[in-house]
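Written below as C-alpha cells is the structure these notes are about.
Only a single protein chain was left out; the remaining protein chains are all shown in position.
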Amino acid sequence: MILEAKNVSKTFRSGGRGGLAVHAVKSANLTAARGEFVAIVGESGSGKSTLARMLLDLHPASEGTIFLRGVDVKSMSKNQRRDFRRTVQAVLQDPAGSLNPRKSVSQSIGEVIRLHKAANTKRDIRQKTLTALELVGLDPASHYLDRFPHELSGGQRQRVLIARAVALNPQIIIADEAVSALDASVKAGVLRVMADLQERLNVGYVFITHDLPVVKKVADYVHVMYRGEIVEHGPAQEIFQSPQHEYTATLLDATPSLDALDGAAPTAPGASAT
Amino acid sequence: MKAVLIHYGKLLGSSFLLLLVVITILFALLEAAPGDPVQSLVGDAPVSEQFREQLVAAYGLDRSVVERYFIYMGSVLTGDLGTSFTTQTPVLDRILGRLGNTLALAIPATVISTLGGIILGVIAARTRNPLLDTGISGGAVGMFSIPNFWLGLMLIAIFSVQLGWLPAQGTASYGQSGIALEHMVLPLITLVTSQFAYNIRVMRSSMIESLGQDFVDTARSKGLSYRQIVWRHGMPNAMLPMITITGYGVGLILAGSVLVERVFGWPGMGLLLVESINNNDTLVVLGVAIVITVCILIANILTDIVYGLADPRLRARFRPKGSES
Amino acid sequence: MSAEPETTPLAKVTDLAVNLPTGRKQSVDAVRHVNLEVFAGEKIGIIGESGSGKSVTGRSIAGLLPTSPRVKLEGSIIVDGEEMIGADAAAWQQVRTHKVGMIFQDPLTYLNPVIRVGRQVEESIAPSKWKNRDPVVQEKSLNFLRLAGFPSPTEVSRKYPHELSGGMRQRVLIAIAIAKRPRLLIADEPTTALDTTVQKRVLETLATTVSETQTSLILISHDIGVVASMTERIYVMYRGRVVESGSTSQILSAPNHPYTQALLRSVRSLSEPDVDLYSIPLELRRKLEMEDVA
Partner (left out) sequence: MSHGAVPKITQTGGNRPKQQTWKVYLRKPAVVIFLTLLVIMVLVSFIGPNFVGSPFSTAHAPLQAPGGANPLGTDHLGRDYLARVVYGGRTSLLVGFTVALLCMTVGLLVGGLAGFYGGVVDTLLVKVAEFFQVIPGLLLALVAAALLGSNVTIIIGILAVTMWPVVARIARAEAMRIAELGYVESARAAGFSRFRIFWSDAVPNAMPPVLVATTMTVGLAILLESGLAFLGIGDANRPSWGALLNLAQPYITSAWWLAAIPGLCIFIVVLAVNMLGDALNDVLNPNIGKVK
C-alpha cells in the first residue's frame, strides 16, 4: 500500500456574502499501490478531479489525510516531500495546455530531471530524456527533442507528458482525463503505452475519467463518484457485472456501444427506421 | 428587488470610498509639498503676522497631522472647500461658476465621440473592403497620437489666423455672455479627437470579436442576412465593452478639457485649475480636483446602471440563487 | 432528372473539395472529392477522426463555412434540386431559412448570451418578425421547445442561456434548428460536450424530434457508438476523403476498407475485454497518405 486517502473532504466556499459551502468531495477513501490500475469514474462536477488534486497535494484537503507509505503528507519534512513529488507523478487533463508552449520537449522533460537530480550532467539528462521518450513509444526519440508542443499531435503531446512523468521512475502516476480528448485509435495507443509501463516498470495508476468503456478495459479497481461521494467501489469486474448503486447502473446504461447494434437488423437506405 | 438595492448601495458605498481616497491623496500631497504650509496655502501673496496666526488657527496648522486630516476631510465632505486667496471668495462658488462651461463642452464631446466611435468602429469591423478598414483603423491610431492641445493650436493657426473663419478664444464674442455655437466648434473638435479615436478602436475590435463568436453561426444557420446578424447579434454583444469605455471616457474628456480650455481660453473648471496652479491658489487646485472626481464618479454610477440593464448575465446576480439549474 | 421522387436525393454532394486558410499564407485541403447523398426522411452519419473533414463537409452543405474569400469550394452541392456551389448569399440564405438546419457542438457558445431563449427560437421561425413580436410565432416557439423535451416551455423561454444546464442548452439548439421546419438537419458532434447520461437523453430527444417532423438527419461524430445508434447509413471519412460508405450494419459488421476495419478494431479494442488494445498502425496511415498523393 503506497498512496492512501483517508476520509478526505474538500469544501469550497463560494465567494461573497453568506459564503455558500460547496462540498466538492465528501469523505472519500482510496488507496493506490504499485502495479495497480485504480480508476475513479464520474461525470462533470462529481468531484473526481478535486480528489485527484488532493492526492497530488495540489489542493489541501479540508478534512481527512493523505498518506504516502503511512506518512501524513501535511507533516512531511522537506526531504520526504521531495520524495513524494518524485514518487507520485501527474499527467493532467487538457493536452494542449499541459505543456508550456514556449518550452521544447527536451526542456520540458529535462527541467524535471534536473529538479529531482535524477541526472546531473547535460549528457546524462539528455540520455534519460531519450530513454523516457522511447519508453512511451516516441521513436526515434531524438527526433522529438527539439519540437515544441504545437508541432506535436494530441496523442504525441500526451505521450510526452507521460514520458516526463516516467523519467523520474515514479511508483504512482495520477492521470486526470489523460486520454479523454483523444480519438479512439490514438486513445488505444496511449492506453497501451500506459499498460505497458505498468508491466515493465511496475507503475501504479490512479486513472480519473468519465469514459466507462476505457475503465472497463484497463482498470483493476474502480471507484464511482457521484456528487462528491464515492457511491460504489470494488474490483472492476464486479462493478461492471453487477453494479450495486443505481447511479452506476444509469451510467453503464447510457454508454453507447457497438455490441447492441451488431446483431440488429440491417436497415435499407432510404427506409425509415422509426 | 432587495438584491438590486444591495447592489446599488454597494456601488454608492464604493464610489464614496473612492472619493475619500482621492481626498486623502490630495491631503497627503498637500502635506508632502515642500515649503511653508501657510505660504503654500495662500500662494505668493505676502502675509502679515496677524493673518498668518489667523490662518494657523483656521486651518489648525498647529495641530497634529491626523487631526488636520480629519478637519480637512470633514470640511470637504460638508461642501466647504475653503476660500480662494486670489478672489477671497469661497472655492466652491468659483468652481460651480465654471462648471457649466466645462460641461457645455464635455457632454457634447462624450456624445459625439461615443456615437461617432460606434458608427466608424462598426463600419471598419464589418466592411469587406480591407482598404476602408485600414483607412479607418490607421486614421484612428493617427488621431489617437495627436497631442490634443497641439491640434487646438494648429486649428487656431489655420481656421482663425489664416482663414479667419472661426473665433480662437473664449465662449462668445467680446461683450456677449453665454456660449456661441461658432466658439464651440474648434474646442469641441480638439476635445473629441482622441476619445473618438479610442472609441473607434474599441468598437472595431469588440465588434470583430463579437462577430467571431460561435452564436453567429447559429444566427447564420437560421437564415439571417448579414445585416440582421450584425444588428441583432453582433451589436448587443459588442456594445457591452463600449458602455464601460464610455464611462471611463467621461473622466478622460474632463481631464483633456484642462488642456483644451487653456488653448482656447475657455473659462471652465480646467482653465480655473491652470490659473490657480499658476497663482499657487492651492485650495482652488484641490477643489477642482475634488469636483472633477465627483463628476467622474457620477458618470461611473450611471455607466454601471446602464451596463446592468444591458447584460443579462449581470442582471442574474439580482435573482435569488437556485433559479439556475 | 428522374421521375421518381424517392430516387432524387434531398441533398447530393458530388466531388466536393474545400480548401481552408490556416495562416497568413498556408491553407489546407480540408475536404477532397467527397461524394455524399441524403434522401428525404433518411438518417445518415459521418464518422471520422479529428481533422478528417467531416465537420467541414457538414458545414459546406449548410453553407456555414467561414465567409473569408480565401475559402475555396469546388465540385457540386445540390440541395433540393438546386446547385449551391457558386450560388450567391441570397440563395444560401433561402436554403438556410427553409431547408437546412444545423446543430453545433458546444451548447453554451452557440447561443447568444444576451437574448432570451424564447426569442432565439422565435427568430428561427420568423426572422422578419424581430421587432413586432407575433403571438402566433411565440406560441409556435413554445411548441418547439416542448417538442425538444421541455415540459414547461414558457418558463424556459424567459431564461437566458447562462441560466440553463448544458443538456438544456443543447435541447434549445435542437428547438432552434427544428423550429423553421427544415427538410434536412445537420448535427455536428451534438453531444460531445455533454456527460454520458445527459448525452443519452439528448440523443433520444433528437431522434424523436427528427422522426416526428419527418426531417432528414446528417449526424456527424467521432463517436461511432453515437452514430451507429442513430443512423441507417454511414460515411467514413479520413484525411478529407470518404473512404467507405454503406448501411450502418454493413459498415459495422463487414467493413471493406482497411481504414474502416482498423478504426472499428481500435474502437472495439477499447470496449471489449478480449481484444487487445489496438491503434491504427502507422504503416496503414502512411500507405493511405501515399495513395492520396498518387
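For this structure, a couple of remarks:
In this document, chain identifiers A, B and C correspond to the written order of the chains, with residue numbering beginning at 1 in each.
The criterion applied here is as follows: contacts are C-beta pairs under 8 Å (C-beta built on N, C-alpha and C of every residue); 3 or more make two chains touch, one makes a residue touch a chain.
Everything numeric in this text was worked out from a predicted model, so none of it was measured.
Per the touch definition above, the residue from B:16, B:51 or B:150 contacting the chain not shown is B:150.
The residue touching the chain not shown here, chosen from B:90, B:108 or B:251, is B:251. When the whole complex is considered, the residue among A:112, A:132, A:145 or A:214 that touches the unshown chain is A:112. Residues of subunit A in contact with the chain left out of this view: 53, 56, 58, 81-82, 85-86, 89-90, 92-94, 96-102, 111-112, 115-116, 148-150, 154, 161, 164, 174, 181, 183. Residues of subunit B that touch the chain left out of view are 18, 21-22, 25-26, 29-30, 32-34, 40, 125-126, 137, 141-142, 144-147, 149-150, 153-154, 156-157, 161, 205, 208-209, 211-212, 216-217, 220, 248, 251-252, 254-256, 258-259, 262-263, 273-274, 277-278, 282, 285-286, 289, 292-293, 296-297, 300.
Following the convention adopted for this analysis, only the chains that are shown with their structure count from here on.
No other two chains have as many C-beta pairs in contact as A-C. Chain contacts: subunit B has no residue touching two or more partner chains. Touching two or more other chains at once is no residue of subunit A. On the subunit C side of its complex with subunit B, the touching residues are 62-64, 89, 93-98, 100-102, 104, 106, 109-116, 120, 123-124, 127, 130, 160, 162-165, 168, 173, 176-177, 180. Subunit A contributes residues 43-44, 154, 183-189, 191-192, 195, 210, 212-214, 216-218, 250-251, 253-262, 264-274 to its touches with subunit C in the complex.
By the touch rule above, subunit B contacts subunit C in their complex via residues 213-215, 217-226, 228, 232-233, 236-237, 240, 310-313, 316, 323-325.
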